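All protein chains but one are shown at their positions in the complex.
The first chain written gets the first letter, and so on, giving A and B; residue counts start at 1 in each chain.
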Amino acid sequence: MSITGFAHKGRGVGIRDHQLILPSVVCSTHVSRKIANEVGALTFAHQNGCGIIGIDVPGVDNFFIELANHPNVQSVLVVSLGCETIQGPELLPKINQELSRLLVIQESGGATGTYEAGVVQAKQLRDNFKSEPKEVERLVVGLDLARNVENLAEIKSALTASGFAVEIEDKKGVSEHNLAKLMSKKVHIIFSFADENQPPSGFPLIPVINIASTSPLHAALSAEFDLLSDVKISEMIELLTKVCQGEKTKSEVSGIGEIVAPRAVRSV
Amino acid sequence: MRKVLVLNPTDNIAICLADMDAGTVIDQDNLKLTITQKIPRGHKVASKAVKKGEGIIKYGERMGHATKDISVGEHVHTHNVLGDRLSTEVSQ
Partner (left out) sequence: MSLTGYKRSDGRWGFRNHVLILPLHQILSAAARDIEEQSNGAVAVSHDWSQMVEKDHERLIHSLAGNATNPNLYATILLRLGTPIEDEVITRAKSYGKTKLVEISLSDFKSLDKLTQAGVTEANKLLTEANNEQRVAAPFSAIVLGLECGGSDAYSGITANPALGVASDKLVAQGATSILGETMEILGAEHLLAKRAITKEVGQQIIDVVARYEASINYEGIDIRGAQPSRGNIEGGLSTLEEKSLGAAKKAGNAQFTGVLEYAIAPTKAGLYFMDTPGHDIEQLTGFGAAGVNITVFTTGRGTPTGSAVMPTIKVATNTEMATAIPDIIDLNSGTIADGTQTLEENGEEIYNLILDVANGQLTKAELGGHHEFNLSRLYGSSDKLISYARSIHRT
C-alpha cells in the first residue's frame, strides 16, 4: 500500500498539509481564530496557558509542542499574548524550527495589529514553502477505543496486512483523551469508536473516521458517522485508503472537535 | 514631574515612574537617594535600608521579606524579596 503524502521537513511525512495557528494562551484564541479563518488554516479554542501550576505547566507545554510537531502540519504560527505562564518566546524554540513563527499580541499592536501581521506571515509560510509530495513510509493508524469493539483483533490484523502501523488508546467513555494521546503518538489518521452515549468525534489536525455503534444516539446521529456498525473490515480499509489520499471525512468537513489539553490541577 | 512615587510614609520602597539608569539622583519631597542599578519602569527602588528577613512595606502594608540585606537605591524585586505566604515559594 503506497500512499503519497506531504514532506514536512523536521516533522515527517503527513497525509494532510495543514497550517496551524497555535494560540499559546486562551487570551489569544480569538485572534488566532480570525487569522485562521482569513487564510484557511486550522486553529482551536482552549482555556489553557495561564494560571496553571504544578504538573499542568509541562503538561500543557508539551501538548502544544506535540501539536506543532505533528507530521500533518505544514507550518505553525504561534500567537501568544505576552504575560501568560506559557511564554511564546520560550515555546517557539522547543517547536521544530522549520516554518514556525511567533507573534506576541502585547508587542505587535494589540489584537488588530497582530491579526494583520498574522495574516501576512501565515500566507508567506504557506505560499513560499510548498510541501513536496513524498511517499509515506510508515503510515500510522490510530484506534480510539472509547467503546468495546468485538472484532478488534481482525481489524488490527487487516490493517497490518495492508501495510499500516497501528496505535491504540482505549480509555472508555470520552474520546477526547484518546485522540490527544494518539496525536502525541503521531498517528496520521484515526478510526474512532465513540462511546454509545457520545457523538462522533473530531480532531482538527488528524482526519477521524467515525464508526457508529448500534446505540439509539448513534442511530439518531448516523448522518454524521462515516461508517455504520455493520461495516465490513474491507470497506473500512477502502475508506481509510481514500481518506489517506485526500478524501475528507465527515468530521473534517464539519470541523467538529475542540482539542482538549491535558489538565489535572485547578487554575490559580 | 516626580521620578518615583512613595505610596505611604511607612513604606521602605518607592515606585520608579520611568526606566531608571544607575546613578540617577532622586531629590523630591523629603526623599533624597541615588539609584545604584538599572531599574525598569514600575519596579521598586529601596528608599530605606532593609536587613535580610525584614519586611518590605508597600501601601503601608507588609508584602514579603528581604532575602538579603538591601541598601538604599537598590532594585527591589524577585532576586532579593520573597513572599511570606505559600512557603513553597523558592527564592530564585
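In the analysis below, contacts are C-beta pairs under 8 Å (C-beta built on N, C-alpha and C of every residue); 3 or more make two chains touch, one makes a residue touch a chain.
The structure displayed is predicted, hence computed values, not measured ones.
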Hidden partner chain, touching residue among A:Arg11, A:His46, A:Arg126 or A:Arg147: A:His46
Interface with the undisplayed chain - residues on subunit B: 1-2, 5, 7, 15, 17, 40-44, 56, 58-59, 61-64, 76-78, 81-90, 92
Sites on subunit A contacted by the missing partner chain, in the whole complex: 26-27, 29-31, 33-34, 45-47, 50-54, 57, 81-85, 87, 105-106, 109-113, 173-176, 197-202, 217, 220-224, 254-258, 260, 263-268
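The criterion applied here is as follows: only the chains that are shown with their structure count from here on.
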Distance between the centres, which are taken as Cα means, of subunit B and subunit A, whole angstrom: 48
